[in-house]
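A quick write-up on the structure given underneath.
Every protein chain except one is present and positioned as in the full complex.
Chain IDs A and B follow the sequence of writing; residue 1 opens each chain.
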Amino acid sequence: MAPRYSASLRGCLPWLLLLLQSVFILVFLIFLPNDYGLQKSLNEYPVLQDVNVMIFLGFGFLFGFLKKFGFSGIAFNFLNAAIGFQWAVILDSLIFKNSTDLQAIGINSLKIGLMCTFPVLISCGVVLGKMSPLQLIVMTVLELPLFSANRYIMTSYLKMSNHNSMMHGHIFGAYFGLAVSWSMIPPLTGNKASEENEKSRPLSEIFSILGTLFLWMFWPSYNSILLTESFQLRNAIYNTFFSMAASTVTVFSVSSLLNQKGKLTMMNVRNAILAGGVSAGFIAYIVQHPWISMTLGLISGIVSTISFTYSQYTMNSITLIHDTCGIQGTFGMPGILGGIAYTVIILMADFGIGILSSQALVGAGCILLTLALSLAGGILTGLLLKCKLLRPPKEWHFFHDRPYWEFPHVDSHM
Amino acid sequence: MAPRYSASLRGCLPWLLLLLQSVFILVFLIFLPNDYGLQKSLNEYPVLQDVNVMIFLGFGFLFGFLKKFGFSGIAFNFLNAAIGFQWAVILDSLIFKNSTDLQAIGINSLKIGLMCTFPVLISCGVVLGKMSPLQLIVMTVLELPLFSANRYIMTSYLKMSNHNSMMHGHIFGAYFGLAVSWSMIPPLTGNKASEENEKSRPLSEIFSILGTLFLWMFWPSYNSILLTESFQLRNAIYNTFFSMAASTVTVFSVSSLLNQKGKLTMMNVRNAILAGGVSAGFIAYIVQHPWISMTLGLISGIVSTISFTYSQYTMNSITLIHDTCGIQGTFGMPGILGGIAYTVIILMADFGIGILSSQALVGAGCILLTLALSLAGGILTGLLLKCKLLRPPKEWHFFHDRPYWEFPHVDSHM
Partner (left out) sequence: MAPRYSASLRGCLPWLLLLLQSVFILVFLIFLPNDYGLQKSLNEYPVLQDVNVMIFLGFGFLFGFLKKFGFSGIAFNFLNAAIGFQWAVILDSLIFKNSTDLQAIGINSLKIGLMCTFPVLISCGVVLGKMSPLQLIVMTVLELPLFSANRYIMTSYLKMSNHNSMMHGHIFGAYFGLAVSWSMIPPLTGNKASEENEKSRPLSEIFSILGTLFLWMFWPSYNSILLTESFQLRNAIYNTFFSMAASTVTVFSVSSLLNQKGKLTMMNVRNAILAGGVSAGFIAYIVQHPWISMTLGLISGIVSTISFTYSQYTMNSITLIHDTCGIQGTFGMPGILGGIAYTVIILMADFGIGILSSQALVGAGCILLTLALSLAGGILTGLLLKCKLLRPPKEWHFFHDRPYWEFPHVDSHM
């Protein structure tokens, strides 16, 4: 019954982790500035903590929904985020050395570091349960520079704002993960054990709701943390609240509508309610009328629920892409929707004043750039992750804690 | 074994939700001001988030204590709060249009919107498990205007402060819910299955403690968010901390004392520890001596534990009111106690300076007004909710997720 031990951990994982951590320390010692620069205020600290909770608790428990993968879902997310956060701070300090608003190391670096960890965790959701921790860490190490490059191109050459470039992380993370999943993992052959293990149970669903609720509640912080103008901040918070409320109501409606017996499905609801926040990230700070963000939330809710209900299971058999968490519906589609909404709103504002600025074109270009970079990078990363050295788990090890965790004190599982 | 499908969802729920959300968007588009007004500062945002966590996580998990109603308890609270929050913002903007301190749409509207959702959720606690989501939503939509009217009368005609009028939400929510429960739901006939399902199990109790803890920890934020004077804020936070600590210690004591074997009962403890915060809400901001709030906390703890232990089960058989969550003991009695404490403190202050102001009379009047409005409104709402159109669930559907949720991935329950 218990899958055989996958042998990947003792061989490499401990040494890779120690090496990585030592390299991080050395880079800080040698390359990074020694003083933390001036710090205007610590008023942003509570918002920073909200984002911290989203990453470590929110994503961790969101990924705890598989009935036999609870430990791994929560703890590998934790490990990954702790690595990704440090690596993101380093990359940010090295790449954006000369751009003034990003340079100062301090609370600002923490903000950037935490925000950059989002796309990595989103990608991990796609391959949840199908990768060894070794592979996850290599993926994290490879994805972050690519995402930083994506942001660098957007902010430096396309003059996109720092905030908006970061919001493309939803699209980047989702499609990078899908590309990795496509290029690395062969279509599941339908192993009985792994199919059974991929299910959830009510208890693990409740843990997952807990994580989702933290993501949901603190999303206004995520959508406003990088904004500096006071009125943009206020708009972002206000509109995100309304967009999320609207998408929540819609999701319950559509989830019941799509079910033959009119019942609700927890997995749909849990995943799709975040859609309103994801899409609002692109436009919340520039919108002056709450009904616009509410309408976007309503559309996101519909798109996300439909996408989740129909695509997740058909995708596996048709496009050969397996998406454990339904990331395509939660982050991918709503992210693209948000990007399009941004372009439309800019176009309409331009139309209103009679001048056609290039900003709408830039908006569309950023989506395409992000899609191209994430898909190409994901495919290459996926090919690399197939490498035998990284000991990819066999299909019958999928979605199970047993290969990675010692259960000395436990008679039966859960 | 599995209750038959109650048929209420597909028929109406999705369309009602979509209709409601569209109406909200239209009202925002047509009636509400387009700009968000001036915003002095965003310092209150962390406190706003505390209240947000109380509503969506705190109440949600508090309502997750029934062993087979976990999904519904958590998710219907979520849906209800998302609807109530938007509806409250709209009502507040329309009703309080001319009163200056409430008008500006912005973070302030979010505060009011979230705070007004409290009484609705408290009412839902009384009827938890005994209403279909359709009925819950209709109740939310009907209760909020009544509560806004109650607040309007208090602030406009009785010159009660905005903060204090909001604190009457505990009384309003509790007695509205009890009246609905009395007028709508026939006394339980003692159906075996529903009686069994109304129990908790240790795991669902722990989820419920989690929610209660968030309510408990963030209660000082709830008791101070609407205050504007710095010294009142400080008093409210400080006194609420001490009142809650005192009531917590007392509840453990009384819970053990009331048990024949001297053992503690988790349900008592979990419900009664909030009493100190509820009653302190009325007086915390005006009290200068912590011993006063501690004494009130001690009394609230005693009253709430006794009320919970004796009334919850006898009420069902004697007064024919069924109260699933023991809301009467958690919010009803401590709320009235707080209102009385407010009146007494004003009276004593008046007595100290030798002048008898009308403020004490107003305090007593507000309690009576709130009781009258909530009981009358609750009875009428309850009669309306009996309507066949809303498909009230049968007694054997009570306290069970199965009529509302699809469990495709699950073999056995929990």
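Just so we're on the same page, a contact is a pair of C-beta atoms (placed from the backbone, for glycine too) under 8 Å apart; a residue touches a chain by one contact, two chains touch by 3 or more.
These numbers come from a predicted model, not from an experiment.
Asker: Which of B:47, B:107 or B:120 sits in contact with the chain that's absent?
Answerer: B:47
Asker: Given the contact definition stated above, which residue among B:235, B:300 or B:343 touches the chain not shown here?
Answerer: Of the candidates B:235, B:300 or B:343, B:235 is in touch with the missing chain.
Asker: Using the definition of touch stated at the top, determine which of B:159, B:199 or B:394 touches the missing chain.
Answerer: For the chain that is not drawn, the touching residue is B:199.
Asker: Quick one: which of B:29, B:153, B:193 or B:266 touches the chain that's been left out?
Answerer: B:266
Asker: Contacts of chain A with the missing chain: which residues?
Answerer: Residues 5, 7, 9-11, 13-15, 17-18, 20-22, 24-26, 28-29, 32, 34-36, 39, 42-43, 45-46, 49, 52-53, 56-57, 60-61, 64, 70-71, 74-75, 78-79, 82-83, 85-86, 105-107, 109-110, 133, 203, 207, 210, 401, 403-411, 413-414 of chain A touch the chain that is not shown.
Asker: Considering the whole complex rather than only what is displayed, give the residues of chain B touching the chain that is not shown.
Answerer: Touching the chain left out of view, chain B contributes residues 43, 46-47, 50, 199-203, 205-206, 209-210, 213-214, 216-218, 220-221, 230-231, 233-235, 237-238, 241-242, 244-246, 248-250, 252-254, 256-257, 259, 261-267, 269, 273, 288-291, 294-295, 298.
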